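Note that this complex is displayed minus one protein chain, with the remaining chains in position.
Our next item is chain A:
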Amino acid sequence: MIAEIGLAVLWMAAALAVLQLVAGVLALKPRGANLIDVVRPVAVMQGVLVLIAFACLVSLFLTTDLSVKLVAENSHSAKPFIFKLAGTWGNHEGSMLLWVTIMAVAGGIVALIEKRLREDTLIATLAGQAFVSLGFYAFLLLSSNPFERLPEPAPEGAGLNPLLQDVGLAFHPPTLYVGYVGLSIAFSFAIGALVTRDVGPAFARAMRPWVLGAWIFLTLGITAGSYWAYYTLGWGGWWFWDPVENASLMPWLAATALLHSASVLASRNALRAWTVMLGVIAFSMSMVGTFLVRSGILTSVHAFAVDPERGSFILALLAIYIGGALTLFGVRASTVTEGSRFSFVSREAALVFNNVMLCGILGIVLVGTLYPLLTEAMGVKVSVGPPYFNPVSAIFAIPMLLVLAVGPLLRWRQDRLNRITMPVAIAAVLAAAVLLGVEVLAPQIKVLPLLGLAVAVGVAYASFLPLRGRNLHRTPLPIWGMVIAHFGIAVALFGMASESAFSTERLAAMNPGDSQQVGPYTLTLKNIAPVAGPNWTALEATVAASYAGGEPAILHPQARTFSNPPGNRTESALKTRWNGQLYAVLGEEGEDGRWQMRFWWKPFVPLIWLGGLLVALGGLLALLGRVASDIRRLVATDKIAYRRQRQGR
């Protein structure tokens, strides 16, 4: 019954999306003005209905209703609660329903709370949002119905991929989806503003919180995904330039550029066309990412659907939305003037430079990700990996980071460089000192990590400079947000460079009682014993890890074996210190009865994810600051309106 309700509600929501689109388009015509009041309530109702459909699917998974095909194929009655819940979106159909749900709920929220934008622009935005949603409704209802029943209920479910049975990963896809879908709202705002020729500060202010929100979630999603790969894959790698990782990085790069450009538009009324263009690019990257991950074009744990029909469907949607948006942009671009002017030395100019550099990195990642697919289609398989991505993206990233250190110190519109010579010189001296110091102490170091360390220290110092001469209690939250986010970038960069330059590795075959050395740690294998969890069994090693001869800490790396479905996974054990992380893995038993152990000492590696969290925190502070001032303004205008009303009486 629940499955049927879910499906019915989903169809009704799709019908409302049609209504939202049609009413929205007609309302923009002079004769359809009476339809204008329909659009907002319909958008809200659509969000509510989809939310009900999603709740139905969640309840089917929680009760493990095996008469539903999707549940039978992806869940299992013996799974822990949290993975039954995560199983809802740990598959193709469920994840697409989640996508539509977030999209419709976000559209409903825009309809409910957005009051600053011109009414016709908002209606056009909601119509655009309905248009985008409709494609995904069609996709869900026509080719990936999540509520399909089996003719006979299955005796037991097939279970969830063991690699995915991890708490961190359970919330990784929804986090990224919120990010992707937030960018769809930005896209709809851009379309709305283009349609009504209303590209200006009001549009940027309405769009900015959505971009910020999306960007925060993307940052968290990427950070969490990277940490997940680090501790589950069992070899200490944290970024592989895997197409699926790139699929999440590309929208982040575009959203970063969009965020900065929208800020310029909101406060300076400049970069109008550029902001609209980035809005289109950012959502395109979300779609490209979804296409790469969902189409099964890459075979990995992420690609649940090895089904060309679905791939073509998403590709068609991609072509319609992006092609349509670019055509609209082409038609209207001449009517969008660039807005206020600024000089070569100004904060706007620094932001433009960094936007262009971000787009350069984005281009490199896009080409590096898609090119192997292209050559494979031509019959030649090539690989593009870290040896390509690292140096080539650094060509753009290093100048960008240098400008990042200087840009926030510049004034809007026009400035003189000699005004900020002193603080910039100090940052430069710091960076140069690190460069020389590391080069002398560790002459083996490669160029990129060396530059990374130096730039990270310089940027970390410079990121706090915008606070100079400010009363810290009265500094607006968005400024704090910027400072912390920029500092987070420096922190993450330092972690990356340090990991790549100074990691030490020890592979060893050990008997219980044997000791090994890695970095400052002495490790003693105490014993190996079997342990059992809810749906797995494991061999667990007990390892005493002593830092520089101190009191040993006990670590328990495991090699887990899952039963439903069968699979293996290493559970590495980590010991975090302020100056780095010890990483221990239990491998297999050798011929001679000794155990394969793998140890790494990775100086400052946790800074990578700490930096990611700081960046997200910076975004959150900026968002809070923006939302708080929006609320204050709303309250103030309401008060004024109220007083006028009373005086009128």
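We take it that contacts are C-beta pairs under 8 Å (C-beta built on N, C-alpha and C of every residue); 3 or more make two chains touch, one makes a residue touch a chain; residues count from 1.
By our rule, contacts and distances are computed from a predicted model.
S.K.: Among "Ribose ABC transport system, permease protein RbsC", "ATP synthase subunit a", "ABC transporter ATP-binding protein" or "Cytochrome c-type biogenesis protein", find the name that the UniProt record gives to the complex chain excluded from display.
M.R.: Answer from the UniProt record of the missing subunit chain: "Cytochrome c-type biogenesis protein".
S.K.: Looking at A:47, A:146, A:368 or A:603, which makes contact with the chain not pictured?
M.R.: The one listed residue touching the chain not shown is A:368.
S.K.: Of the residues A:197, A:341 or A:470, which one touches the chain left out of the display?
M.R.: Of all options in A:197, A:341 or A:470, contact with the hidden chain holds for A:341.
S.K.: Which of these, A:80, A:385 or A:550, touches the one chain of the complex that we don't see?
M.R.: Residue touching the absent chain, from the options given: A:385.
S.K.: Which residue among A:237, A:512 or A:565 touches the omitted chain?
M.R.: Only one listed residue reaches the unshown chain, and that is A:237.
S.K.: Need a quick check: the contact residues on chain A for the chain that isn't drawn.
M.R.: Missing-chain contacts on chain A: residues 233-237, 240-244, 298-301, 341-344, 349, 352-353, 356-357, 359-360, 363-364, 367-368, 371, 375, 378, 380-388, 392, 395-396, 413-414, 444, 505-509, 570, 587-588, 590-591, 596, 598.
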